[in-house]
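Left out: one protein chain. Kept in place: all the others.
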Amino acid sequence: MKLFEYEAKKILADKGVKIPRGVLVAKGEDPVAKAKEAGLEPPVVVKAQVLVAGRGKAGGIKMAKTWEEVAKYAEELFNKPIKGIVPKLLLIEEAIPHEAELYAAIVIDRSARKPVILASQYGGMDIEEISKEKPESIIRQHVDPFVGLKGYQARLIGKRIGLKGKALASFSKFLTALYEAFTEYDAELAESNPLALVGEEVIPLDARMIVDDNALYRHPELAKERFEESGEYTEWEIKARKIGLAFVELDGDVGIIGNGAGLTMTTMDLVYEYGGKPANFLDIGGGASAELVKTAVSFLMEYPKAKKVFINIFGGITRGDEVARGIVKALQELGQLPKPIVIRLAGTKAEEGRKILEEAGIEAYTDPIEAVKRVIEL
Amino acid sequence: MKLFEYEAKKILADKGVKIPRGVLVAKGEDPVAKAKEAGLEPPVVVKAQVLVAGRGKAGGIKMAKTWEEVAKYAEELFNKPIKGIVPKLLLIEEAIPHEAELYAAIVIDRSARKPVILASQYGGMDIEEISKEKPESIIRQHVDPFVGLKGYQARLIGKRIGLKGKALASFSKFLTALYEAFTEYDAELAESNPLALVGEEVIPLDARMIVDDNALYRHPELAKERFEESGEYTEWEIKARKIGLAFVELDGDVGIIGNGAGLTMTTMDLVYEYGGKPANFLDIGGGASAELVKTAVSFLMEYPKAKKVFINIFGGITRGDEVARGIVKALQELGQLPKPIVIRLAGTKAEEGRKILEEAGIEAYTDPIEAVKRVIEL
Amino acid sequence: MAVLLDENARVIVQGITGREGSFHTKLMLEYGTKIVAGVTPGKGGMEVHGVPVYDTMKEAVEAHPEANTSIIFVPARFAPDAVYEAVDAGMKLVVVITEHIPVHETMKFVNYAKQKGTIIIGPNCPGIITPGVAKVGIMPGSTFTPGPVGIVSRSGTLTYEIGYALTKAGIGQSTVIGIGGDPIVGLTFTEAMEYFEKDPQTKALVLVGEIGGDMEERAAKMIEEGKFTKPVVAFIAGRTAPPGKRMGHAGAIIMMGTGTYQGKVEALRKAGVKVAETPFQIPSLVKEVL
Partner (left out) sequence: MAVLLDENARVIVQGITGREGSFHTKLMLEYGTKIVAGVTPGKGGMEVHGVPVYDTMKEAVEAHPEANTSIIFVPARFAPDAVYEAVDAGMKLVVVITEHIPVHETMKFVNYAKQKGTIIIGPNCPGIITPGVAKVGIMPGSTFTPGPVGIVSRSGTLTYEIGYALTKAGIGQSTVIGIGGDPIVGLTFTEAMEYFEKDPQTKALVLVGEIGGDMEERAAKMIEEGKFTKPVVAFIAGRTAPPGKRMGHAGAIIMMGTGTYQGKVEALRKAGVKVAETPFQIPSLVKEVL
């Protein structure tokens, strides 16, 4: 789960990091009055609190030189969707003149199976751009997850991105706080970009954190999911999540249901390989009940992008008869078949499943290639 | 630094441990009104918040069956010193009927260089008593300081002191919280004794913590030292600490100053060996300045138990001339020599030191045995 | 011969009294796996399908000192502790079926196990099977048959599908390892490949990858460097998966430009690996290299 900028900054501030002075403004509040109350003076930065990537380039960050501009930009931002998302909150912050923009992040290195610090003296660009344009500038340092980030490691990183003296000390203090935030909040990513160098001090102008969804139960203070606000999910993805389906929207017209992430992806790929275009990814997982299958089928019947539906099941823990029962139930409830449906059943209890489907007048394939060809020609 | 019972309990409660309902009462407040306000009903336990060991046996804990008794015991406790210490606060807690009293503690095992959990099904007695009477009942489990206490270790300990089912789960949750408190607060000791077994739940009736003095800088919330209230220190020890001297009061009449803990203890032992009795331990440490030496000498001149003073210095980092200058300065300020003083100087700059002393009319020995014999015969 | 799991495996099931644990204990026993004990805190003294249950691994190991392998069906919140308990009890191989374990926890217990010399398979995995010998996992046993081909896979169901296709084509398997779909797993492709390289029964390897991470690229590098010398056939799932979306598995996500289908396929092809366009081409590609 992505955190909002103001949340990530608050976490860092609680760990002793100096952050820009700022105030949150909600829609309907007077941004000028709130900013004045908070002791701010123009120039200030007005920032849409949205979770979409590339917020700045999409016009979500405005520099206001006067109080009039503050009012104007706030009005604008509250009414302009950033990549489809209208912010509910703005963060108004003091504008901080700075000498340089650095990059600092902590992510999990899958191969090393350790956290890795990434830092560069070329902040401001995103990490992909830095990787392309200044790959040699990126410093990498692994951290032993039991021992944590050692002070000397933080100093070495700071030195290698060109800092010295008090700036180096300030950076290494910042990095230590970032690492604490990273571990305490079970983060997959904790990043500041740009991390401004202001005199002999570093100040995070932006901050991002992504918290491991599997660890949200340990962070009840964060636990309200924010599907709608995140900009990560489409309308139908949000609907799917609310009813517990692992669904990803795609651009084609063949609705896909599979069991298991790998097989479901492969089913998408098969459709593509044989000339079709998948409309979605929908994984019913291992050992799905008839009820879940029914929910999934009904969902795709409503999902407008899917003009037809391909259900591809290889029974392992998942039982073919359960799946068949779920499909039959869904179709019975709908009364009739709103969209053509092709089913492939193999593995555990596939025979039984096919029998159930046949009794309901639905044909099921054994061979996935035959099935996928049938879907495409429909 | 020892924490008060109510502080240790608050720390555990913050970690999710269920503690007895209770209220703190200061002198001058109405204990009955405060207890009623807190929703308490007799029987309640009225406990003097003092840091001395053996508080219960010394009469610092009273069971009050009526509101009249609450008022009476509170009045008593506020006016009766426990081992010399008059409590400033009382803790009034609900009396909790319980089936058994357990013991649980975490200390640092010097040899293993790891934290060690100690637990026994025979709580209520102190650990020395348990060691004597039921040594086989004490369960020991080391913890890897990087990995922390694992859940299964906590369960195993609980099982081995006879718990099962929900009581075992409650105990292991408690032990996990105790371990968190132990590490988070840099504790040398974190203990609950007795840890009551109430139905299928454990509840700490008492809690103790000793925080590493060297780590106090990391715990500003605890950092007000409590020499006076602790009962650990005598009047003269408190005076010494306030002026930065490492001083321990003893029962003899020979004042002792040495440099280095080992040599200072040895100086005490030498005095004893040759028939004298040390009045104190006072270590000026390594590399002491003339100023510190002056402070130490002046202090012993005032300290009434010391009838004579033996200064034993083997110069290493400590310089004989600095020590000599300090002694001379102290005597000059005092105007005259209120108590006889014997000095032994050896090691770095001892020659120079002896010269300085001689010029001020003070004789200094090289041989410690001669010096100690001289002190005894004075 | 086989890889990691042979007839000497003596298995403890952690979380044996749960729905999943109990169900799969039955299936594993039916497959012939030698399960000597089960562990569920608070349920010591019970029996599950004839297997004695203990409160702790310590007691289980004291009663069954021959135990060397465990399989974990414990819910995500308690699974990391079960791993530490298994490692500390001296298990040589620990299979973690559990899904949804926080990745910081996995990172820690995987490092811990490595230090102590225990091999972890998973988490979020179907386990390991040596056809005809033993199964420590949840895969349908009937899908696999003994033979010369190793399979190592990030995906569960897809592995059954591929195993089934191989079996139908008359090609048996030496050992099949589902390494799990999480970003961090105990046994990676390259680590598994070290074992397959040494196994005389294994004549060829099927590698089933998916988008996200760089395990496939590392496998390719290992092959290029001549550290894995047997023929490899690969399939990568997620050709049509969009970047930035998590495709069911926590680990199946293209992030910061890395982990793409194209990158993986190119790296493997460059290393001389035959990459199948669909899983159903695998049997014929395997036949070519056997």
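Letters are used for the chains, namely A, B and C, taken in the order the chains are written, and counting of residues starts over at 1 for each.
Here is the rule we use: a residue touches a chain if its C-beta (ideal position, glycine included) is under 8 Å from a C-beta of that chain, and two chains touch if they have at least 3 such contacts.
These numbers come from a predicted model, not from an experiment.
Participant: Could you tell me which of the visible chains the hidden chain touches?
Facilitator: A, B
Participant: Which is it among B:E69, B:D186 or B:E352 that touches the chain not included here?
Facilitator: B:D186
Participant: For the chain that's not shown, point to the residue among A:G16, A:G59, A:G84 or A:G151 touching it.
Facilitator: Touching the chain that is not displayed is residue A:G151.
Participant: Out of B:A33, B:A261 or B:L337, point to the residue that touches the absent chain in the complete complex.
Facilitator: Checking the options B:A33, B:A261 or B:L337, the one contacting the hidden chain is B:A261.
Participant: Please identify, in ascending order, the residues of subunit B that touch the omitted chain?
Facilitator: The list for subunit B reads 53, 108, 110-111, 113-115, 127-128, 131, 144-146, 183, 186, 188, 212-215, 217-218, 232, 246, 248, 250, 258-266, 268-273, 278, 281, 283, 285-286, 314-318, 346-348, 368-369.
Participant: Kindly note down the residues of subunit A that lie in touch with the hidden chain.
Facilitator: 147, 150-152, 155-156, 159, 164-165, 168-169
Assume only the chains that are shown with their structure count from here on.
Participant: Determine which two chains are connected by the greatest number of contacting C-beta pairs.
Facilitator: A-C
Participant: Can you check how far apart subunit A and subunit B are, centre to centre, with Cα atoms defining each centre and the answer in Å?
Facilitator: Centres of subunit A and subunit B (C-alpha means) sit 53 Å apart.
Participant: Could you grab the centroid distance between subunit A and subunit C? Build each centroid from C-alpha atoms only and quote it in angstrom.
Facilitator: Centre-to-centre distance between subunit A and subunit C: 27 Å.
Participant: Return the residues of subunit B touching two or more other chains; collapse runs of consecutive numbers into ranges.
Facilitator: 147
Participant: Mind pulling the residue numbers of subunit C that touch at least two other chains?
Facilitator: In subunit C, residues 108, 112 touch at least two other chains, as defined above.
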